[in-house]
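A single protein chain has been removed from this complex, and every other one stays in its place.
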Amino acid sequence: MDLIVTEHGFLVNFDDWNEVVAQELANLNSIILTPAHWEIVLFMRGYYEKFNYLPNTRIFVKAVANQFGVEKGNSRYLQNLFPESPLKYACLIAGLPKPPTCL
Amino acid sequence: MKFSLQINASPYHSAASLTAYHFAVEVLAQQHEIYRIFFYHDGIYNALKSANPPDDEISIFKNWSELALKHELDLVICISGAQRRGLTVENIASGFRLGGLGQLLESTILADRFLVFG
Partner (left out) sequence: MTKNFLFVLRKPSYDGIYTQEMIDIILTTAAFEQCVSVLLLDESVFHLKASQNAAKNTAMLFELLQTMDVNDIFVETESLLEHGLNVEMLTQPVQLKSRATITQFMTQFDVIFPG
């Protein structure tokens, strides 16, 4: 599949995204998507679609907590799903632009 | 008393960062403590070390660097603000470091007085 991505690997066009594209983006970053991953990815996609806002890590974790409860909205749970940077890879696989790295 | 400051203005757009500098000097002269100074919005330009003004003008980043060295100040530049504006770790003056909004929040919570300039 030919994906148009930025130099950091983020999808250039938000609307090019679908579940197959998400799968491919995950493969490129050695992440195997489970239902737990999809839950976060789809949440972030909806969040950006609605608010047109890219959160920092602290806001992201809190947003997940407000949506799914603190057992998922904590950095250990998210780190486990998306090692290295949960915010970066949740956004990347959801087809969002690169988020800020303020935290 | 423990102070934290936030600086939002670039050195040349207004007098805000110079006022903040004079304020910081006076706070320290009066034996108070400065917990942290956080640079946000266009205030991140205070840390640009490649700034090279004429000799008869104030070099704001040198002022900050010297003050930081003398008093062991914690000068934090917002990393996302810096990234957005192209300030990288290579062109940050000595005495400054990059940090996140968590550091700003911590400084507002732990200080007795929090002042914003610009």
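By letter and in written order, the chains are A and B; residue numbering begins at 1 in each of them.
Here is the rule we go by: a residue touches a chain if its C-beta (ideal position, glycine included) is under 8 Å from a C-beta of that chain, and two chains touch if they have at least 3 such contacts.
Note that the structure is a prediction, hence the values are computed from the model and not measured.
Shown chains touched by the hidden one, complex as a whole: A, B. The omitted chain makes contact with just one of the residues B:Met1, B:Val89 or B:Leu105: B:Leu105.
Summarising the interface, chain B meets the missing chain with residues 40-41, 80-81, 84, 101-102, 104-105, 108-110, 114, 116.
Contact between chain A and the unshown chain involves residues 50-53, 55-56, 58-59, 61-63, 66, 100, 102-103.
Just so we're on the same page, only the chains that are shown with their structure count from here on.
Note: centroid distance chain A to chain B, computed from Cα atoms, is 33 Å. For chain B in complex with chain A, the touching residues are 78-81, 83-84, 100-102. Touching chain B in their complex are the following residues of chain A: 56, 58, 100-103.
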